[in-house]
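In this view, the complex is presented without one of its protein chains, the others remaining in place.
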Amino acid sequence: MEEIKKIAKQLLSENKVQMVIGFEKGTANKVRPAFFTKPDDVEKLIYNEACIHNLALYLKKDICHHVSNVAIVANPNVVRSIIQLASENQVKEEKVTIIGISFEGKSIGILDFKAAEEFAKTQPKGLKPEDRAFIEKVQAMPMEERFNYWVETFSTCVKCYACRASCPMCYCGKCNVETNNPQWIPVASHKYGNLEWHIMRAMHLAGRCINCGECTRACPVDIPLNMLSYMLTDFVMDEFHAEAGLSATYAPALSSYTNIDKENFIK
Amino acid sequence: MSEFEPKIVAFVCNWCTYAGADLTGTSRIKYSSNVRIVRFPCTGRIDYMLLTKAFAGGADGIIVSGCHPNDCHYTSGNFYARRRWMVFRRLCDFMGIDTRRIIFSWVSAAEGAKWAQIVNSANEEFKKLGPYENYHKLSTQEIFE
Partner (left out) sequence: MARIGVFICHCGENISATVDCAKVAEAAAKFPGVVHSIDYKYMCSDPGQTLVGNAIKEHNLTGVVVSACSPRMHEPTFRRACAEAGLNPYQCEMANLREHCSWVHERNEKTDDKAIDLVRMLVEKVKRNNALQPIKVPVTKTALVIGGGVAGIQAALDIANAGHKVIMVEREPSIGGHMSQLSETFPTLDCSQCILTPRMVEVAQNPNIKLYTYAEIESVEGFVGNFIVKIRKKAKSIDESKCNGCGLCTTKCPNKKNPNEFELGMAKRPAIYVPFPQAVPNIPVIDKTQCTYYKTGKCKICEKVCQANAIQFDQQDEIIEVPVGAIAICTGFDIKKTDFFPEYGYGKHKDIIDGLQFERLASASGPTAGEIRRPSDGQVPKKIVFVACAGSRDPAKGIEYCSKICCMYTAKHAILYKHKVHDGTAYIFYMDIRAAGKNYDEFTRRAIEEDDAKYIRGRVSKIYERDGKLIVVGADTLMGAQTVEIEADMVVLATAGVANQGAEKLAQILHVSYDQHKFFSEAHPKLKPVETNTAGIYLAGACQSPKDIPESVAAASGVAGKISCLFSNSELTREPLIAVVDRLAPPQYSSCTGCFMCQSVCPYNAIEREEIKDRNGNLVKQLAFINPGLCQGCGTCVAVCKSKSIDIEGYTNSQMYSEVDALLNF
């Protein structure tokens, strides 16, 4: 903690960066993202087990575009997000300083992209047992039940797009859900439109989701929508041996191919 | 009551399967008239959103077809498509969307007979499965619930 503060302060005072993104104490016992621009403010920086939000999200926001360099307190999820964003040309190495921190809050110091990739690779891979159990549970349902489960689950979606807003990979300026010529996704939040919205979102995140779970945390009606992209993460790993967020030169699974991709389902 | 006739939408590429279906015609090979062919330049162009759209609109089954691997007129469009289909199929499966109702095939410009056979066997399969009411009803009555 103290070390993180020290690094952040130094970066700001030497004007290596103009902003540090981290957490500060919020109201009640909560934490909230904070944007430090003055060395002295950094005193307010904290990191504890409540600091789970994926700060990489802010790298895509205008707030960062006003300053030329930002530093970001990055737990493994954030590191992976940044690497993934870099592979998609959304962040530039020279603009982002990664202050690495373990999930437990241990400082790892400043990471360049190379070190960040190495660090990301050492982190636990794949799905958490409880996520896998959930996926298996759904998969075990008969097809109709599965369909109804998702239709009903998504039927409560109010299309607030908090999931989208909180996902670092959802950076499109004009989301497809907002195109109206043609109207790919119906506007109203009824079962049909909701289902298609989530099919689309899952497809867009296939092979890109870094499994931070932010979308589901953000959802006001507790839809486990992350399970769709988690399931696809697994699939993409099994089938294409590709995993998002580990290499800044990663070619996303759906914009690459190999000659030996499976085709036993094709007649 | 007359027998159930499934509505089938076929999404095909221009260079192989569309031409193959032309050959089926030139060879006068008969197949089920339940299918409607939509022409795309390449399988790489086929958007999965159009597939769900077709189900929502009342299709009971879908055929997606293009050039065999290595035969793509644009060299690699079908390879990207193949991956996309793999992922889409997996997602459909997980979400309980009936993947038996989406048939993928490679039909070359020379395989007129294969095209007829693909359509006919798809037609039989979809007949067995019956109307895809689960999906259709989503987009019809329940919108206004």
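Note that the chains are named A and B in the order they appear, and that numbering of residues resets to 1 at the start of each chain.
Note that in this section contacts are C-beta pairs under 8 Å (C-beta built on N, C-alpha and C of every residue); 3 or more make two chains touch, one makes a residue touch a chain.
Keep in mind that what you see is a predicted model, and the values were worked out from it rather than measured.
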| item | value |
| --- | --- |
| Residue touching the undisplayed chain, where the options are A:S13, A:N48, A:T179 or A:T258 | A:T179 |
| Residue in contact with the excluded chain [from A:S102, A:Q139 or A:S255] | A:S255 |
| Residues belonging to chain B that touch the chain removed from view | 5, 7, 9, 14, 18-19, 21-26, 28-31, 33-34, 36-42, 44-47, 50, 53-54, 57-59, 70-77, 80-81, 84, 116 |
| Positions on chain A contacted by the hidden chain, ascending | 88-90, 171-176, 179, 181-182, 184, 204, 251-252, 254-256 |
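Here, only the chains that are shown with their structure count from here on.
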| item | value |
| --- | --- |
| Chain B residues touching chain A - in the complex, by the definition given at the top | 48-49, 52-53, 56, 69, 76, 79-80, 82-91, 94-98, 103-106, 118, 134, 138-139, 142-145 |
| Residue numbers on chain A that touch chain B, as the complex places them | 135, 138-139, 141, 143-151, 184, 186, 188, 190-192, 195-196, 199-200, 202-203, 206-207, 228, 231-232, 235-236, 239-240, 253-259, 261-263, 265-267 |
